[in-house]
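The block underneath contains the structure these notes are about, expressed in structure tokens.
Complex shown without one protein chain; remaining protein chains in place.
Which chain is which? They are A and B, in the order written, and residues in each are numbered from 1.
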Amino acid sequence: MEYVIAFVVGGLICVIGQLLLDVGKLTPAHVMSTLVVAGVALDFIGVYDKLIDFAGAGVTVPITSFGHSLYHGAISEAEQHGLIGIVTGIFEVTSAGISAAIAFGFLASLVFKPKG
Amino acid sequence: MATKAKSNGSNQMTKQLYKQQAAKYQPKRNVLLNSIRAFWVGGSICLLGQAIQNIYINFFGFTEKTASNPTVATLIFLSVLLTGLGVYDNIGQYAGAGSAVPVTGFANSIASAAIEHRSEGFVLGVGGNMFKLAGSVIVFGVVAAFIAGIIKTVWKMIV
Partner (left out) sequence: MNNRPSDFRVSRQTWHFPNDVRILSTATAVGPKEGEGPLGALFDKVYDDMYAGQDSWENAERQLLEDAVNLALKKANVTGQEIDVFFAGDLLNQNITTNFTAEKVSIPLMGMYGACSTSMLTLANAAAQVNSGYANKALAACSSHNATAERQYRYPTEYGGQKPPSAQWTVTGAGAAVVGTGGSGPRITYATIGKVVDMGIKDPFDMGSAMAPAAASTLQAHFSDTGRSPNDYDLIVTGDLAAVGFPILKDLMKTDGYDMDRVYNDCGLMVYSADQDVFAGGSGCASSAVVTYSYLVDQVKRGQLKKVLVCATGALLSPVSYQQGNSIPCIAHAVAIEGGGS
């Protein structure tokens, strides 16, 4: 059942992205930025963690979860160290994603040529 | 002066009329079909993420909280591999947001820029261009989290 929910919820978030592209006539960069900010906002009002409990990877794989993780890292650090925790904690949770993307992206540029 | 204003006015009208005339021949985007494709491809990527996460939990001793890091890293690896093999752009043309919205799309935007600009060298090419598409996602995510974090923290201090 958790697979079905992950599929449906993840798929629906992608449909929202598609509607922003096709109906909203936004560029992909605008769509992604909008979704990330939406992830921050949903976590700010305390919804995102409930969504994760419900849909698992359905909401942790889409880019909205990047916003959720940024906000989460900032807040949990801020709870311990005050305002300075916001800047020190912001990348704490998202480190895996960004580091992996940079490292693998760089390695790919060593190995692959663009295919066109 | 008056004639100039008038010609500008009629020019605006011609442009409006032309837009209507051209619209008759512009192919409409098939929103329903695009959405169905985005739904099943995006859903499948999330389903794959769920499966990978469960493997990390069941076989490698991760907890539900800690498993998300290796899951994301694995999906990013797969996406970068498919980008390098020249497959991800074809998936993207079919699936649209379905392959762009998941974290794999974020990785694709980084890897495709890195591979494309390799010909300009590692520092100015790869290093300088890697985030030219993904950068806006990080910038807006961080700025939004920063502002939301300050509001939340200050509010807690006051209350």
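A few notes on this one:
The rule is short, and it goes like this: contacts are C-beta pairs under 8 Å (C-beta built on N, C-alpha and C of every residue); 3 or more make two chains touch, one makes a residue touch a chain.
Keep in mind that what you see is a predicted model, and the values were worked out from it rather than measured.
When you scan B:Gly43, B:Gly105 or B:Gly141 for touch with the missing chain, the hit is B:Gly105.
Residues 21, 28, 114-116 are the ones on chain A that touch the missing chain. The missing chain lies against chain B, touching residues 14-15, 18-19, 21-22, 25-27, 29, 34, 83-84, 86, 88-93, 95-97, 99-100, 105, 108-109, 111-113, 115-117, 119, 133.
In this section, only the chains that are shown with their structure count from here on.
Mean C-alpha positions place chain A and chain B at a centre distance of 10 Å. On the side of chain A, the complex with chain B involves touching residues 2-3, 6-23, 28-29, 31-33, 35-37, 39-41, 43-44, 56-58, 60-63, 65-67, 70-71, 73-75, 78-79, 82-83, 85-87, 90-91, 96-98, 100-102, 104-116.
Chain contact summary for the complex, chain B toward chain A: residues 29, 31, 34-35, 38-47, 49-51, 53, 68-73, 75-77, 80-81, 83-86, 95-98, 100-107, 109-118, 122, 126, 130, 133-134, 136-142, 144-146, 148-154.
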